[in-house]
Structure formats: C-alpha cells, structure tokens
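Omission of a single protein chain aside, the complex is shown with its protein chains in their original locations.
Right after this comes chain A.
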C-alpha cells in the first residue's frame, strides 16, 4: 500500500521541478483565483444608495415625520376620567357625589378592613415604603418570603412567586416558558394581559372559540396531524393552553375538567389566570380548581393578581417548584422590576389571614352574586352577561345601534343616571384597536360582600329606571 502512494508523491514532486516557469505561474494565479472566489461574496449586494451627500441632505430636509401623538378630541370618552375623592371603598365619592360602589373589584370588602390597615401601618413603621431594588439585589424582604409561603400554603401548591404589579404577572409568566416556535392555544375571550404575554413570547398563537372545547380539540387534532408529519420538530415544540378561571370579559367559568382531560390526551400544559376567581370561587376561595374539585397539581401554572379580592397591589404565580422556580431568573417583570413595597405585602398577608379564618365570607359573596344576578334579570333593553356565581357582570345593550360610539354613549348615560342616584357603576373599558377580539360595549356591575339586600334592590331598580328612560328614546 505504502509503496504505491509514495511513488505518486515522488512523481508529483518531480513534476513540480520539471514544469516550466510559466506553467507554475499560471497555476499559482489559478489557485489565487480559486481562493478569491471562495472568499468573495457570490452575489453583489444591491446598490443601496448611489445618493450623493447633497441628495441625502435634501431627502433629510424633505422628510416630515408624523406627529408623535395624534391629537385627541376633547370629548374622547376616555379623556375625562371620573374623579374619586376619598377611599374607593363601599361608599365612594365619584365626581363629588357619594355613591354605593358597584364598580371596584373589592369583592371581599378587604380594602377598608381595619385589620389590614393596621398591619400595613406597622409594616410601614418598620420598612418604610419602597424597597429600592429588585428581588435579586437586596429587594427580598422577610415579608416577601412570608407572603410567598402563605400563598403557596393557601393554594396548596409547592411554591409561589410574587410580582409587584398585577398586570405584569401573567404577561411575564407566559414568555418565561413559551418561546419562538412554541404553540399556545388560547381562548378568544382572554384578557389583555394574557394577550400581551402571548405577544411578548413571540410564540405561535392559536385562538379557539370562547369556552368551546370542541373547537379546542379540533385545533389540537390539527396539530397532532402536523406533528405526525414532522415528528422530530414535534419533540421540541412546547405547547400550552392559556385560559382564565373566571373570564373578566365574559363573566363565565372555564370548563376546567374538560381542559384537564384534553391536557393529558394531547400533552399540553395548562396556564390558568385566576385574577377574577381567586378569593371568590370554591369553598375556601382557592379558585376554579377548588370549584371543580380538580387536583391543583394538574394545572401547570396558576396566576392571579392581589388587586381584586385581596385588595392590595401586585400578583402571584403558583404551582410546582419545577415550574415556578424558573421565573426567578426568567420572569422579566420579576427580575427587572423593584419588588413589592413591604407594606403592601403585609397587607396581603393580613387579607389572607382573614380569608383563612373565615371561609364563610366566600359563601356570603356567592349568595350576593346570585342575588345580584337575579335582581338584574329582565332589565328592559339590557342583556345581562355572566354566570350567577360571577362577581363582576356585564350589562350589554340588547339591540346595538350599530355604532360602537353611539352604544357607549347610551351606556354612559345609564351610568350617569345611576351616579346621580348614588349608584356607582362604570363602563368596561377596552383599547378598541389593540384588543384581538373586542368585547361588545358594556356596563360593569361588581358584587361585593358589603352590599346589602336593600342596596342591591335599589341598584337594580335604578338601572331598570335608567334603561327605561334612556333606551326608550
């Protein structure tokens, strides 16, 4: 073997010596040419601008940008906020008129709880107000750890993580797990913070019809077929279902047992947003999992804010440590934002204490919800949207005038009419252009445990009168 190869080598070297100079030069040039071809770009970049400096300056001179913001007309419905003076508790002063509050998400009436206030005050005395740092950089206080532990214990999960802003909670949690190329199945009625989380994740989003499990299953099946075509790709695409426990936009409950069934059949993880149902549904206020008796470990991640039932500020996620712990490095709203002021965390702890001590409060709330739901049935011209157990209902127009602005005006007139008669209501506000599926205009009616039978009757009566007076025209 060796002899033959050696001979070839010798031959080559000899040939090299014997070759004429012009031949070597030619070959040398050819080699250089090949190297050049290898390293030069194979195509010419499109000549981007043959513009001379002068032409460039002219272009710059000519270019006129749009104004930074378009002008907002003075009577834009969202320009003029209602002004609340004093605390927004059961009795609320809106635009100078004292009313009964049917608009704030203070379901359990904990906003004006003396106990909560006292706890916040003692915390203020010890820690001051701000934390002056994110959790990583000395922004972790003993009260944060306590609150996380208490929330985990309350919900019956391994771990909980708190955020300093309710909106940022689910909006940060989704992109912490779901990345480009992953697939998220999401309900059409999902709230805005979920939508922002989806957008931030840059994943592939598939919407299914609101609470329509057949539609969801259809999408899952489609994906299954897709996966069979390309099994290698399918092995790395993560999939999630994102739903709300109790939808803020439609006031109804998600069919959680069906979702769990689909989860295991199609191997999809479930993220559940419970801002409306935490502290509302279930015997102990643990939300939809308790309401349906679903094992909480079957839900991969539960997120809720502490701004509604708990009447504090911030939000939390809870679930198994395997899932939740990841957010401590990857949840953007957690890592890169200052932590929750300790006094707000203390207030949330005390609110949890109250909830744990007296689970009767949830039954009371449920009774009120049913009561309100019943009282608002049959309001002329208005359609009540929502389930009897939902604490935040919507009143929509039965017959739309065809124009959203006109509808909003009519509904606003009903709100104003009620405000004059000491019932504080509000329109449900949406960013028309930003919502993926814009909900129809509606009046929000919020139930709290502080509302008495009489107040509920008065409110229902007032709304009925308003509807009669305003919608008749």
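Throughout what follows, a residue touches a chain if its C-beta (ideal position, glycine included) is under 8 Å from a C-beta of that chain, and two chains touch if they have at least 3 such contacts; residues count from 1.
One rule holds in what follows: contacts and distances are computed from a predicted model.
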item	value
Chain excluded from display, named as in UniProt, from "Auxin-responsive protein", "AP complex subunit sigma", "Centromere protein M" or "serine C-palmitoyltransferase"	"serine C-palmitoyltransferase"
Touching the absent chain when the full complex is considered, from A:237, A:364, A:413 or A:470	A:237
Contact with the hidden chain (one of A:155, A:343, A:369 or A:459)	A:343
Missing-partner contacts on chain A, residue numbers	48-49, 51, 56, 59-60, 63-72, 76, 78-79, 81-89, 92, 94, 101, 103-106, 110-113, 116-117, 120-121, 124-133, 135-142, 144-145, 164-168, 177, 179, 191-193, 196, 199-200, 202, 234-239, 264, 267, 269, 297, 305, 307-308, 310-313, 320-323, 325-326, 328-329, 332-333, 336-338, 340-341, 343-344, 347, 424, 426-431, 434, 444
